[in-house]
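Note that this complex is displayed minus one protein chain, with the remaining chains in position.
Moving on to chain A:
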Amino acid sequence: MEQRLGNTWRMTVNEKKFIESALESELRVDGRRPFDYRTLTIKFAREDGSSEVQLGQTHVMSFVTSQLVQPYRDRPNEGTLSVFTEFSPMADPSFEAGRPSESAVELGRIIDRGLRESRAVDTESLCVVSGKWVWSIRLDLHILDNGGNLVDAANIAALAALLTFRRPECTLGGDDGQEVILHPPEVREPLPLIIHHLPIAVTFAFIGEELMVIDPTHHEEAVMGGRMSVTLNANGDVCAIQKAGGHGVMQGVVMQCLRIASVKAGDITSKIKTVVESYKTERALRMVKRHAPSNAVDVNEPDQKAKQILEGQKLKSEECSVSQSDDMDVEQDRINKRSKKNRSFTGGPSSWDPYSEGVNTDELEATLASRGSVAVPMNLDNLGDNIRDETKSDEPLSDVNPVSSSTDTAGKEMSISREKTLQDAVKPKNKREKKKSSKIAAV
């Protein structure tokens, strides 16, 4: 028992009295005024979907992972989003390892409610095969240092991680068209989540009779009589309110809190957006670097024909993306057209077959070898599907286009089209193998 006495953090009567008396003259112990936030720093790790947020002394790490699972029976067309919290005993001596404490559960619930019940993350876009395969997004929050106001810090960390997360692209294939093929990030650019709005949590602490502060520190949390967390987005829509026990709060005070919180939510939203934007630019630049060696291999092969095909392909993909917003009849029309185009497109690569004299097979193999152990998803049986994949594959690439073209102009177009040459070079191999297998069958 004595051991425990020695290990817990405790507060003196002097501190408690001082925090209250200083607040009466609108002063806080760290030099802020009652409605100031502490300095907010958001950092990202190298891989997608992980963030680190520092709010004053509070330090929260968050990362997002995804998995293909079976959907819930009552929602066959929706992916899932779940929040997990981890309170490390290093963060605060009062946190115990093992079973999640009451505050850990509360924190997880507030963030979960803000994100899920306001439908901030589009779960329907996470569906792959209705009733069979959907993406399950898992959000882990690790509290690294507790300096007070974990809710806001964890919420910002969660949003930053979700905004930068990308799930691997997957397509349907196989005999019955129901088989899910996952494309590794080297082959196809992973897709970001669709996030409609950013619900920001803003926490108020009520100290003494009618004193109120925003973003309470660890010390203020020890003194406060009650706390209220308001989650709202930059438009001022209230997504959730958490007011657990303690001090009673007047209706007028709640309204005042909401007004202050909407201003703060706007500030924090713009901060998150600028940070995420700079991360994305950096990421895009990194991508360009990564592809440099593979471009060098392809330079040896000036294939005018292939480039023409690719340009045509790009146009087609643009048309396809436009058609998505059209009416149903038009859509039908387009589909017909598209299938026609697909047919004409099927002609493309076949004229560019490695067995025709156009391309040197050895060189092709060399390009394949240069990719190393990258596992290329192969679908040997269904050619038609493959081609459909190919048209889709242009979308992420044209996605990258605006970012890179904004940074640099000359040569970018070229490099991208060359990138595609490499991808296409992989495809005929499937075909080749298919041919082989059919031959074997014939024999």
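In the analysis below, contacts are C-beta pairs under 8 Å (C-beta built on N, C-alpha and C of every residue); 3 or more make two chains touch, one makes a residue touch a chain; residues count from 1.
Quick note on the criterion: contacts and distances are computed from a predicted model.
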Hidden chain of the complex, named as in its UniProt record, picked from "Ribosomal RNA-processing protein 40", "Cytoplasmic tRNA 2-thiolation protein 1", "Related to geranylgeranyltransferase beta subunit" or "Armadillo-like helical": "Ribosomal RNA-processing protein 40"
Selected from A:11, A:105, A:194 or A:263 as touching the chain missing from the view: A:11
Residues from chain A at the interface with the omitted partner, ascending: 2-3, 5-6, 10-18, 21-22, 25, 27-31
